[in-house]
Structures are given as C-alpha cells and as structure tokens.
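Of the protein chains in this complex, one is absent; all others appear in place.
Up next, subunit A:
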Amino acid sequence: MNYLMRRLATFPLVLLGVSILVFVAIRMVPGDSITAMLGTEAGLLTPAQRDSLAAYFGIDQPWFVQYWRWIGGILHGNLGISVTYGRPVLDVILERFPLTLELAILSMIIALAVGMPAGIFAATHNEKLSDLGVRIVAMIGQSTPSFVLGLLIIYTLSAGFGVLPAMGEFAPLWQDPLRNLSQLILPAITLGFAFAASVTRISRSAMLDVLSDDYVRTARSKGASARSVIWRHALPNALIPVVTLSGIEFGYLLGGAVIVEQIYALPGLGRMVLDAIQQRDYALVQGSVLFIAFNFMIVNLLVDLAYVALDPRIRLGEQ
C-alpha cells in the first residue's frame, strides 16, 4: 500500500516531463493552427486579422506563458478546447477511448489465448517438426505489416466468402454489443496476430528456460505427470517475461493503432492524434499525449503488481 502511494506520487512528475516534451515538440513542427485551418488562404489575411486569430487561439503569447496557462488549466481539470472539434479536449478523447481500449483488450485476449498455448506447445516439442512449424508461423506473424494482413483479411472475406467487415457508424459496446463485436473482431485479429506471434516466441523461450530448471526435475522425481509439470510447476515461473511483453504491447495499443483504424475505418485514438497533429490542434495533441502517457504508467504499475502476485521473491519498494 505504502509502495502504491509512493508510486502514484511519481506520476505528476513524469506527466510534467511529458508535458514539456510534447509542448516543445509540437511547436517545433513548422506552421501553426491558422495556416493549418486556412491553408494557402492564410496568406491573404491582414496582419490585424492574423493577430486577432492568434489571440483567439492563444498563440500570440510567448511560449512559457502559453505553457503556464495550459498547465494551470490542467490543474483545474481543463485540458483546453480542441480547435478542430470546437469541444473540450477531454470530451473528444473520452469519446474515442472506449473503442481503443476495447480493441487493445480484444487483441490481448487473442494474443494470450493463441500465443501462450502455441509457445508452450513449441517448448514441449522442442526441436521437433511441430516446434519448427510454430516458430515459422510466429516469425511470419511478427514480420507481416498490419496493413498487409488487414487488407488480406478483408480481401479474403469479401472475395472468397462475400462477407464484408461491418463498416459504417461505430456502435459502442453498451449500445449494440453484437454489432460492436462484428465491427471490432477483424481489427482485433489483425492486431492480435502480430501480438500473438511475440507472445508465442517469448513464452516458448521462457518455458524452455524453466523446463530445464532444477525444480522441474524435482517435480518429475515426485511422480508428477507431464501435464502437471507444465501447468503447475513450469508455467507460473515462465509468466514473468510474458507479462512484461504483454504490458508493453498493451500500453502501445492504448495509444491507438493508426493503420488498423484507417483500414477498418474506426474512430480510434490513433487516427485522432494523427489528424490533430496535421491540423496543429495543439491542445488536442498535448492532451492526448498526456492521456496516453498516463495510461502507460497505469499499465506499468499493473505489470509490477502482477510480478508480485506471480513471484513471492519479488517485493516492491524494498532496497
């Protein structure tokens, strides 16, 4: 508990660092909100018009004043107003986030459900033909770009079976679960395939390590069956690297999956951030990067807590 409080206390510090980084980085990109909005017509503005627009967007002040205003707003729970949407940044993010979160969770479920059994199978059939097969598929999975796989899935389904992925208006899970799932299952498979490939590889190598450990030999000397050796003795010890990898991948997915969102026309966080950068929607870019960083920290914390649950030797916060 003590550890948890201390860990949470570090969050504001990290977010402060991230905020400065993103604030500076987005302003290093040439152009500003006015040119992004008006395009070439921005050149037709009179200096007075330009000044009043700049004042409207708040970009007439020196950068540190802008930063100070922004941070002050955040402390009051206000991430600012998105220029492109004309709505509070937090509202825009929270509208997109459920889809991204659901997609990340679905992909992880697929990855773990497929990857771990495949990895365990390969490890227990080490150096046999079936192991080689699993390893080749995993290699393909890791090296196939998601747009290739996504397009391949759409093409196969439509050309081969006449089925089209459910497009159109996105239906949130709580409104229409069936339609929601039919919209998300293909993107989740696309993302989950590469994810599963990584999980397969890491659980295979972790299992191989563990299976040659002394306590596995002890378990066998007790008369434990092959199944009990794998599931009861080896697997719990092999989970740490799998949890580490899954945490990192899951954290990335929470930042949105631009390409897959694009292919399946999904309104997720990834596309939103990309658009915001192109539109020089400073408030939205800054707000979403902070939001993504915060999520990543939460995921990391959960991963660390999972370590403690998995391995009694790990004690958090001890020197």
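The rule we apply is simple: contacts are C-beta pairs under 8 Å (C-beta built on N, C-alpha and C of every residue); 3 or more make two chains touch, one makes a residue touch a chain; residues count from 1.
Methods note: contacts and distances are computed from a predicted model.
The protein name that UniProt records for the chain not on display, among "ATP phosphoribosyltransferase regulatory subunit", "1,2-phenylacetyl-CoA epoxidase subunit B", "Acetate--CoA ligase family protein" or "ABC transporter ATP-binding protein", is "ABC transporter ATP-binding protein". Checked against the hidden chain, the listed residues A:87, A:128 or A:217 yield one contact partner: A:217.
Within the complete assembly, residues 2-3, 6, 213-215, 217-226, 232-233, 236-237, 310-313, 317, 319 of subunit A touch the chain that is not shown.
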